[in-house]
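A protein chain is absent from this complex, but the other protein chains hold their places.
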Amino acid sequence: MAHYKILGQDPYWMNFYGLMILTFIEVAAVGLDLSEFAADYDTTEKVLTLWILTFIAIPKFIMIAAIFMHLYGDADSGILTLTALFPAFFIIVMVLFVGLTHPDAATSLPAWCRPGYYEF
Amino acid sequence: MEKKTLITRSMVVLILISIAMVVSPAVNSLPNGIGYEQVKSGGCNCHNGVADTGVVVALDGLPEQYNVSETYELTISFTGGPSTDGAANLGGFNLWASGGEITPVDATVQSRDSSEVTHTEAGNDYRSWTVEWTAPSHGRNVDFVLHVNSVNGDGVQGPEDKWNRLSITVAGSLGAALDPADPFTVLATLIIISGILLVITILYGFYRTNPDAFDWEHLAPWITEWLTSTDHKKIGTLYFVQGMFFLGIGGILAMMIRLQLAGPEMGFISQDQYNQFFTLHGTTMIFLAAMPLIAGFANWIVPLQIGAPDLAMPRLNALSFWLQPFAALLIFTGVFSGEGADTGWTGYAPYIVTAGAHTGVTMWVAGQIMLVASSTLTGINFLTTMAVMRAEGMGWMQMPLFTWSILVANLMLFLSIPAFGVGLIQVYLDRTISTAFYDISAGGDPLLWSHLFWYFGHPEVYVVIVPAFGVISEVLATSARRSIFGYRSMVYALAGIGILSFIVYGHHMLTSGMSPTLRFVTMMTTMLVAVPTGIKIFNWLKTMHGGSLVYRTHTLWALGFIVTFTLGGISGMFFPSIAMDTHLHETYFVVAHFHYVLVGGTVFGFFAAIYYWYPKMTGRMLDEKLGTLHFLTAFVTYNGIFWPMHRLGVVGMPRRTHTYFITTEDFTNLPEWAADWNLFISVSAFLFFFSNFILVANMLLSLVRGDKAPADPWGGWSFEWMTSSPPPTPSFDWHNLPVLKDANEHIANEPGRVGKWFSRLMVPEDHEEVSH
Partner (left out) sequence: MSGDYDHDYHTPEPWGPHDWGHGAPHNSFSPIFLSIGIAIFLFAMAEAWSYGTYNPGNIPMILLGLLVIGFALFIWWRQDLSFDGHYEPLATGVPFRGVQIRKVGVWVFLMSEMMVFTSLFSTYMRYRLGIENCGTVFDRGMFDPATNPTGWQEGVAVTCFEPASHLIASSWWHLAPGAINTFALILSSFTIVQALRYAKMPDLDDEARRKKVYRYLGATWFLACLFLTLKMIEWFIGFYVPEISAIGLHEHDIISLVDEGYTINADHYQHHSYVDEATGAHMVANIQVSASLFYVTTGTHGAHVAGGIIGLSYMTFKAWKGLYTPNNAVSIEYFGLYWHFVDLVWVLVFPFFYLY
């Protein structure tokens, strides 16, 4: 249970307002035509939207976890945050090993680890 | 108790066993396979569709009962039909015998093969023919089937020609021939007999609890208690019974596989059936035998060792057990339908989602999904218990090593099994509602399954070996009468194995064509695994070196474990090298390696655990002499099974193949001595299988008439030895929990630099209850 206030107001309400605003920005970012901005940054609208959404997802994540899930401000918050972060390493391993690899032949390796590169 | 009742009850048990023996062979496991192929059942339809009774066929010269290997002269003749004297053609015949050898004596008869003769073109002009039959040597009944044509001689096939059939059985001295055994009938029969024996043993167990109250009024609440209990000791026992039962079933499967492989080109188990056999063997041994045995000991010992009255969530604990037997039912439906999973325990895609794989695969997947749920719940329960319910004064670094090993094993299992679960659900959906995760024609990537499976599968094989490490650490320290050498390094080695297990899994897929970068990465990390494992081996050796060893049965098993596990570890070091793996992949070298670590590691470790903790669990001492006999026979025969497999693998005997061929001419086939070694392996396997009945007998006999066990029979000093044998329920008094005191308390409780940083994150010590 929260023992603190945000801007002098109730933390749950403030958090709720914040999340609503961020979600509105998300939907707006999808709905608005951003192709001119995208052209300025030398990319497509789709990629720009994805970046915006990813960057908004981070504060949303933190707000829900810290305030609604009580990972901030309680006596047990520290140790429970550690518990929640424990799988981080294993998540990274899975994303790297399973999500981002593809079947391939040895010819796709850099030259320095293929036969014939070193003269003996 | 009166002697008369005792006799009556023994009779009832005997009758039950006899009924079981009579009923079981009648269980016909296959809907489509068994029927004895009746040669000639189609009849002779060369001239007309139906047999005609107007043609009278005779076969003379056969005895009532033949003499073995004697030669008889047989005369075939017929009368009736359109056949008329003087025509060019009169008739023909075909004689077939189920045994012996039929040979022509003149030019009117020709031999088709040794069991079948027919007329020649010249023989067309006769109404009787003569042949010789040499009786077989086996002495079983022989069936003769004779077909005769009577033709009108116009040289044209037509409805005017008639034929008839004659079937004769000649008795042999040994009676009717035996049907060829069907492996699934054998397996189903053995499983049912084992099940019935288990029920009888359980009933006997109930009978022994109170011989005067052997009736339904007492049985019903007793059974209810076992079915509904949430006590960690009762659930541990249930796990243990399930594990031992399926260890037996997996053993039966292994014995039938070894029967098939005893000689080259054997025909007992076909390739299709063999696929199902090794799939069931692997699945049973890993998921239904090893894991429940580990969970059984973890349930029993972990709360006792950390001074907790029970697990954190007892009802969930009951749920994780009960999911297992019903999952086993789903997995074993295949045995009784004859369409069991034939994918191997790895269930590689895309075969697993194709219609070519048996329908039983879907049930296998469904059962595995339930096992995943079970393991997840177990993980939640044990991780929470070990994190939050340690006794006062027991920090992480004061936890006994067995508890540590269970903690590491559960962390690995818990964090990796969701990947397997997701993969299984994808396969289940692919096979039922036709999603396309592994459909190659739709762009699916079969290697994705391998990745998800081995992301779980490699931690999984450590999950079954790491608890054995813990057992050996406990057993050796107690037997050497000293504390374990290098406790901290043991803990760090366990944790290191746990972390490494997640980044090495690619070595199972080195030949699969996965990303070459990942291939290199996992090759390197796999070689690293030898480091923490080596630390553990040397610590055990040093523990013995500095201690004073007492040779109990569990000590013997621990020593056996160190030998076999080290050998298995050394053979394992061949595989990370990509070049070496390409040669050894999918051969018996792999089989030898993982049986050396799984049987010589896990099973030996848990045999040690049985001998070590059985007195604590039951309050009865096991027989040391029987135990030593078990160790000697099992250890020797075990090495007899798996040591020669290394050699067979190096010369290229492939695994997952139902037979092998011997020739000295063709270099792709195995050399002749491979057959000798396979026979040797099979004999050793049967000896090993039966030697384990010594253990079962030992446990049952001790339960009945073993010596009463003291609270601490071996001189151990962790918490479980401070309760009575067997411990009370709840294991510790909730109002008076044990407290761990350390002679070096000021050292043990002083946190280091990292510990101080961590302690800032922790709940303050004076916070007895967090109020919100």
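Just so it is clear, A and B label the chains in written order, and each chain counts residues from 1 on its own.
One rule holds for everything that comes next: a residue touches a chain if its C-beta (ideal position, glycine included) is under 8 Å from a C-beta of that chain, and two chains touch if they have at least 3 such contacts.
Please read these numbers as outputs of a predicted model, since none were measured by experiment.
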| item | value |
| --- | --- |
| Residue among B:Thr108, B:Asn152 or B:Ser229 that touches the chain left out of view | B:Ser229 |
| Candidates B:Asp52, B:Asp445, B:Glu624 or B:Asp712 - the one touching the absent chain | B:Asp445 |
| Which of B:Met255, B:Leu429, B:Ile499 or B:Val521 contacts the chain that the document leaves out | B:Leu429 |
| For chain B, residues in touch with the removed chain | 224-225, 227-231, 309, 312-315, 318-319, 321-323, 325-327, 329-330, 333, 355, 359, 362-363, 365-367, 369-370, 373, 376, 379-381, 383-384, 386-392, 394-396, 414-419, 421-423, 425-426, 428-429, 431-437, 439, 441-445, 448, 451-452, 455, 729-730, 734-735, 737, 758, 762-763, 765, 767-770, 772 |
| Residues from chain A at the interface with the omitted partner, ascending | 1, 12, 15-16, 19-20, 23, 26-27, 30-31, 46, 49-50, 53-54, 57, 60-61, 64-65, 68-70, 75-76, 79-80, 83-84, 86-87, 90-91, 94-95, 98-102 |
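As a convention for this text, only the chains that are shown with their structure count from here on.
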| item | value |
| --- | --- |
| Of all residues in chain B, those that touch chain A in their complex | 415-416, 419, 445, 447-448, 451-452, 455, 499, 502-503, 505-506, 512-518, 520, 758, 760-764, 767, 770, 772 |
| Residues of chain A that touch chain B when the two form their complex | 1, 74-76, 78-79, 81-82, 87, 89-90, 93-94, 97-98, 101-106, 108-109, 113 |
